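Accompanying notes for the structure given below.
One protein chain is absent from this view; the other protein chains keep their places.
Let's look at subunit A:
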Amino acid sequence: MNYFEKDLTSLHDDLVAKKISVTDLVKATFDNIAATDPDLNAFLTLNKDAALKKAAEMDEKGVDADNVLAGIPLAIKDNIVTKGLTTTAASKMLENFVPIYDATVISTLNKKGMINVGKTNLDEFAMGGSTENSAFKTTKNAWDYTRVPGGSSGGSAAAVASGEVIAAFGSDTGGSIRQPSAFNGIVGMKPTYGRISRWGLIAFASSLDEIGPMTRTVKDNAILLSAVAGHDDHDLTTSTKEVPNFAAELNDQTSVKGMKIGLPKEYLGEGVDQDVKDAILAAADKYRELGATVDEVSLPHNKYGVAAYYIIASSEASSNLQRFDGIRYGHRSDNVKNLEDVYVNSRTEGFGDEVKRRIMLGTFSLSAGFYDAYFKKAAQVRTLIINDFQAVLKDHDFIMGPVTPTPAFKIGEEISNPMTMYMNDVLTIPVNLAGLPGMSIPAGFAKGMPVGMQLIGRPFDETTLYKAGYAFEQATDFHKQTPKQGGNN
């Protein structure tokens, strides 16, 4: 199956018209994976038997013409639990963990007829920006196999960008959907905090984590967000706001006419690659051509986002990851003489270095005598970052800028220096701290590697981001560029 020539709507039409059966589509998807994944390493677990069984059942009863997801094969990041299918969070801690329930997004997608083809690689417990922190394998960038796919949803991004699947789901705590989407030239949405249930998402930092769709087109992304968004009694932080039919709003190519767009000067400052700046400035001109106004704005506290984030996210992680104690599930050390050994040795053997680093940073930030200086201070800076966004979004429809300061870096280049790695998230982190929707869309190339543009909106106004993303997509052809097989661009 050549997914580069398809989108969700055309695939659905083919399935309804019986141009292809669900079984043949699923088989063709596994053929794609068999051809590409031995080198790309996007997948940790394939769900072949169950996928083919479900496909046969759907062929038997017929594809529902009113349900665009019926029979569509999708890939799922391996920190989203799937009943009966191993879910590892790319950690040795959960190497043999088989969930007994489905995450809400999975049960919702299953009801709509999604075929889950498998679980994609990530940085262990979603902590990282290159997928190199996976305990199991290193995923490559679909455009250049010597470069990282980004992270932590690197497997999902590479699987979509390489054409293995039409779409995938990821999660984003500080940029983990948007950054790999940017590095791989695809569309990735981190919706507003509370838009999608986190029930069944293995918790990293609960006040920041959000699930979202990763696709090749804006419209496909909009379709998938509408499918999984909404209140869930199992996640009481989910909003009760009505979920729009986002894709239905995308008929008008001139929908950005009259919109006011803010371009923060801090997002084109020091450390941002010249080619990335040029792509974003060209995108601003494109929006002006389409009838929008773009003016320079300021988000003065954004530069403190990384520091505040690594205190807050690490503190929440140190608390969330206490549950991995070697008792009820997960890795238990064989080398134990007493209860303390069960805890200490199981955790020491089960967690990788980045996870340990963050647990220790969080434990430190929350510990007696340091709480006010670190955790409370970070939570106050978070408020100032939110205020900055509110001030700009009061009289701007959305904010535009780069997703990352640079395109994808080389595998091995930054992994030994955590600080360098952390600074990659400088433009995505503030959006999580503020709980706003943020989307990455293809906006050009820098020396052959994709550049992502970030659109940031008001709370629960993903509609404006999709409209603006769609208008840009219709006016450009960056999203039509595809990586060469084998990542030799």
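As a working rule, a contact is a pair of C-beta atoms (placed from the backbone, for glycine too) under 8 Å apart; a residue touches a chain by one contact, two chains touch by 3 or more; residues count from 1.
Just so it is clear, contacts and distances are computed from a predicted model.
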*Choose one: "Aspartyl/glutamyl-tRNA(Asn/Gln) amidotransferase subunit C", "ABC-type glutathione transport system ATPase component", "Rhodanese sulfurtransferase" or "ABC transporter permease". The correct choice is the protein name in UniProt for the chain not shown.*
"Aspartyl/glutamyl-tRNA(Asn/Gln) amidotransferase subunit C"
*Determine which one of A:Ser21, A:Asn67 or A:Thr363 touches the chain that has been left out.*
A:Thr363
_Selected from A:Glu5, A:Asp49, A:Asp66 or A:Asp233 as touching the chain missing from the view_ = A:Asp233
_Which parts of subunit A face the unshown chain closely enough to count as touching?_
97-98, 100-101, 193-194, 207, 233, 236-241, 301, 304, 306-308, 310-311, 318, 325-332, 336-345, 347-348, 351, 356-357, 359-361, 363-365, 367, 374, 376-384, 386, 418-419, 422, 433-435, 459-460
